[in-house]
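Note that one protein chain of the assembly has been removed; the remaining protein chains are unaltered in position.
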Amino acid sequence: MSKTLEKRIFIFVCTVPALILLAIFMIVPTVEVFRMSLYKWGGFSNNKVFVGLDNFKILWGDINFIRSLQNSIVLIVFVTLITMVLAILFATLLTREKMKGNGFFRIIFYIPNILSIVVIAGIFSAVYDPATGLLNNLFALFNLDHLQKMWLGDQKIAIYSIGGALIWQAIGYYMVMYMASIANIPESFYEASALEGAGRIRQFFSITLPLIWNNIRTTLTFFIISTINLSFLLVQAMTGGGPDGATEVFLSYMYKQAYTNSSYGYGMAIGVVIFLFSFALSAIISRITNRDVLEY
Amino acid sequence: MKKQTGMNAEKVYRLFIYVALITLSVSIIVPVAWVFLASVKQNKEFYGSPWAVPEGFYFQNFIDAFQKANMGTYMLNSMMVTALALLILLVVALPAAYVLARYTFRGSKLMNSLFKAGLFINVNYIVVPIFLMLLGGDTFLQDQFGGGFLLDNLFVLAVVYAATALPFTVYLLSSYFQTLPSTYEEAALVDGAGYFKTMIRIMIPMARPSIVAVILFNFLAFWNEYIIALTLIPGPNKTLPVGLMNLMAAQKSAANYGQMYAGMVLVMLPTLILYIIVQKKLTQGMTLGGLKD
């Protein structure tokens, strides 16, 4: 057996199983989502009717879809901003300020990330319960009754309550990630700038932030995808989109249309829009966060 | 004098940081610990203040969760699916990642970008088509042989888990393989070891840190997953998180909070134990890939 043949066989045997799995369970279903978005189909019967882009036209007039879109965007902006700012802040403090208990805090902050989203849903429905919930009872304990809210019952704040749970679960993960990249910054950089009289804040903006910027950029893209993902899982396990659609996010709306409303094709059209939306958002973010990367 | 106030400001500053850190820690520890406490409370204790300490250790909740709510069976199912999925994943992903990292061949570029594109595919969009595909398969089998086996099958579930974890895993592993020096395998190949032998004996052991990271991340992902399991397993062979969801929205059974929190503990406990054992490795592993889905 010649060496090249052996090599070919080797490459073939190594890659083909992975390719087959990828093709069957990821590529084909993805293509199906796009294809079915052009059909009117209940999901189970045999009559699929090709309707072209009709499903997409209906979308723009569907206020429930617009509402789920708004909710998703609110979540993405709100959760991303707060998580990122807090994660970077805490990472900087823990790494740069040499705080005691650094390791302990790191362990604790990471815990929410290892919990199942179903468990998180359970925890937060115990936290948010209006009568016996931890949050409202905490306020009562400190005589802050005016801060008590119907966390999941008030439509104006329900989506932020969902956001709160998402921040709670994400913050530790990103913090640990940024801690690692801050720890990689050579100490000499800080020493040099300290000699020039730069304070903490100057150092943060002129050294820390620029040097971990690349890491932030990559995580940001994936953070958005993961927020879209997790917000759906959480809403599904927690509120089912209620009250009256106040916490409906676009993936949960897609499920609702595809199943409950027997509009499978329409559901898939929503899927396509979310798909394109998250791609576009990632592209835009990577565009506007593009800076000259500082190397060290 | 001036230095004094400087020191004081410094102290206040550090104090402030501690307060912030402790607040965040408390907000994480308290709800989680509360669930543990709630899991040993009796049903009637849930109607008082949520801050009350359990009156006793009511272990019956766990027994009920295991027996009445079937959580024991679900736990076994979860263990089986998780282990199986990890096994399939490693067997499939390791060789692929290695080859993609080390060899250029016709189509290797395309293959690389396919896996990279896979990183952007959100499993939640494609659960439904996967389900319909399996349903179609079953209908076909039903016609031909009078019985299908694709849905309601824990093995198929494990395969789907493995497949959907492939892009991330291959990405992580192959970027690790790229950092390894190629001198060892060149030497092995020169010595006449075959490609397979080189890979299995030399390269894969060297990739251990990344393999550990892959196992940890995917263990958490598979163990905690519920949307795919809920969709592909409509029958009684549920996994633990799905069983827990059932317990939370338990219809027609009486309001039983203790049992529900016991269920939550059962889902959390294995991951928490694992985390405490390997937390260093886990947080190190993160920087290997730098991302997750």
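Assorted remarks:
To keep things simple, chains are lettered A and B as they appear, and every chain counts its residues starting from 1.
To be clear about the criterion, contacts are C-beta pairs under 8 Å (C-beta built on N, C-alpha and C of every residue); 3 or more make two chains touch, one makes a residue touch a chain.
Note that in this section contacts and distances are computed from a predicted model.
Going by its UniProt record, the hidden chain of the complex is named "Carbohydrate ABC transporter substrate-binding protein" among "Carbohydrate ABC transporter substrate-binding protein", "Sulfate adenylyltransferase subunit 2", "Gluconate 2-dehydrogenase subunit 3 family protein" or "SUF system FeS cluster assembly SufBD core domain-containing protein". When the omitted chain is restored, the residue from A:Pro17, A:Gly101, A:Gly153 or A:Pro210 that touches it is A:Gly153.
Only one residue from B:Asn8, B:Gln142 or B:Thr179 touches the chain missing from this view: B:Gln142.
Considering the full assembly, A:Gly42 is the residue among A:Pro17, A:Gly42, A:Gly101 or A:Pro210 that touches the omitted chain. Where subunit B meets the omitted chain, the residues involved are 43-44, 47, 131, 135, 138-139, 142-143, 147-149, 151-153, 227, 230-232, 234-235, 242, 245-246, 248-249, 251-256. Touch with the hidden chain on the side of subunit A covers residues 40, 42-45, 55, 58-59, 61-62, 64-65, 121, 125, 128-131, 150-156, 236-240, 242-246, 252, 255-257, 259-263, 265-266.
Keep this in mind: only the chains that are shown with their structure count from here on.
Inter-chain spacing, taken between the CA centroids of subunit A and subunit B, is 16 Å.
For subunit B in complex with subunit A, the touching residues are 14, 17-18, 20-21, 24-25, 27-32, 34-35, 38, 46-47, 49-51, 91-93, 95-96, 98-100, 103, 105, 111, 114-115, 118-126, 128-130, 132-133, 159-160, 162-164, 166-167, 170, 194-196, 199, 220, 223-227, 241, 244-245, 248, 260-261, 264, 267-268, 271-272, 274-275, 279, 282-283, 286-287, 290-293. Residue ranges on subunit A touching subunit B, taken from their complex, read 6-8, 10-11, 13-15, 17-19, 21-22, 24-30, 32-33, 36, 43, 86, 90, 93-94, 97, 99, 101, 105-112, 114-119, 121-124, 126-127, 129, 132-134, 137, 141, 168, 171-173, 176-177, 180-181, 215, 218-219, 222, 225-226, 228-229, 232-233, 236-237, 251, 254-255, 258, 264, 267-268, 271, 274-275, 278-279, 282.
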